[in-house]
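I have a structure here, written as structure tokens, and I will follow up with some questions on it.
All protein chains of the complex are present and in place, except for one that has been dropped.
Take a look at chain A:
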Amino acid sequence: MSSNSRFVPLVLETDTSLIMIKNYLHSTCKIFLFVFTLISVSFSAYSQEIPKEPAAISAGKQIFDSNCKACHRVHQKLVGPALAGVYDRAPSIDWIKSFVKNSSAVIASGDAYAVNLFNEYNKTTMTSFSSFKDQDIMNVLAYIQDETIKGPGEQPGQKQKVVDGPKEEGVPATYLNVLLVGMIVILILLVVILAFLVSSLKRFLDQKALTEEEKEVVHSPITAGTIASSRGFIFVVAFLVGALGFKAVINGLYSVGIQQGYAPKQPIAFSHKIHAGQYEIDCKYCHVGVMKGKSATIPSVNICMNCHNQIKSGTTTGEGEIAKIVRAYNENRPIEWVRIHNLPDLAYFNHAQHVNVAGVECQTCHGPVQEMDVVRQHSLLTMGWCIDCHRKTDVNTKGNAYYDKLVELHNAKSKGNMKVENIGGLECSKCHY
């Protein structure tokens, strides 16, 4: 197949005067900044409005994780203030709502609380979340309230680290070792027994009357030379060499084009461990295309600048690496990242299908990215690997009317869950066209 068939999404000059007329997709909310002050005035009356149902809390957590977490924590001051108890200290719940929806308007209106806040956080405005409904904001507050009550002891995310260890399958290693030692002992015993046999046979023959020729045979010395020139030895050695060579070639051929573990040096020493692990920024916050289309997209520099407008110095690399982003932004020069996951051109893969529709976690294929300082290719990315997953995975049909008819037909025929395989997930033209 050609290497020119599919274009890597590139930066192309785009005419700013272009007016987009179709695809009025809602724009992703991007620039996140800070809010809310630390002035602790208690308006406990307001907190009563905040819902306490677990459903609201979990919905709030979801919104918080994907929208707010890049800048805010509940118990920790980050780009923006810690939000614990914000419902009590802010002027009113309505104030919070209007600030979240359009912070700059509130500041512009001259609201003293907002202006104070604005000044305190270096005059950086928080992104407007105009698409949020009041209910969404209440759910987020429900989550914050829940976390506030729980207290800072539990750090979500710490628990997660234990999860993804590879599971041992089959016979434990120690057991294998015991087996191996046992077999070696048995082999040595066999050799010893055979040596006894040979010597006793020799002695038995010596007692008989033998011709000179026969004696020569019986007493011929066993030297390295005689062993090396014996047929059996040559056969065994040739067989072993041949078999090992064959195995090496087959292994080599199977690994052609596989880049598992590929971790190239990037132009900027960006650490997912800090961003996704330590600061728990949602993957989708930066990889904005992942829910929409084929390409998850490497974030454009303006997304980095949402936070790095504010944060100029890193914990491990100091100012040098972040300065590279700022320079790229100021000079309007794109950053040339090295592509890690290289699917062959003949394979079509769509992130939206897997992440949006199927609800697959990023880590399922990309591994524990939140623990990687340097990202590496975690999975094999071979066709066998894809197919294996399609065979094992249930289709995420919940709440998706597209699948209703398929589920009905599947359940009429079969008792098992509907796997991807059952709805044509192994067909060629799902990925090759």
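We take it that contacts are C-beta pairs under 8 Å (C-beta built on N, C-alpha and C of every residue); 3 or more make two chains touch, one makes a residue touch a chain; residues count from 1.
Here, contacts and distances are computed from a predicted model.
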Exercise for the section: Just go with whichever of "TAT-variant-translocated molybdopterin oxidoreductase", "ATP synthase epsilon chain", "5-oxoprolinase/urea amidolyase family protein" or "ATPase AAA" UniProt uses as the name of the absent chain. Expected result: "TAT-variant-translocated molybdopterin oxidoreductase"
Exercise for the section: Using the definition of touch stated at the top, determine which of A:His75, A:Lys101 or A:Lys430 touches the missing chain. Expected result: A:Lys430
Fill in the blank from the handout: Across A:Gln62, A:Gln259 or A:Gln363, the one contacting the chain not displayed is A:Gln259
Completion exercise
Touch assignment to the omitted chain, from A:Ile63, A:Ile274, A:Ile298 or A:Cys389, lands on A:Ile298
Problem - Hidden partner interface residues of chain A, rising order - result: 1-2, 4-25, 27, 252-253, 255-257, 259, 262, 264, 288-289, 291-295, 297-303, 328-329, 332-339, 342, 344-346, 348, 350, 352-353, 356-357, 399-406, 409-410, 423-424, 427-430, 432-433
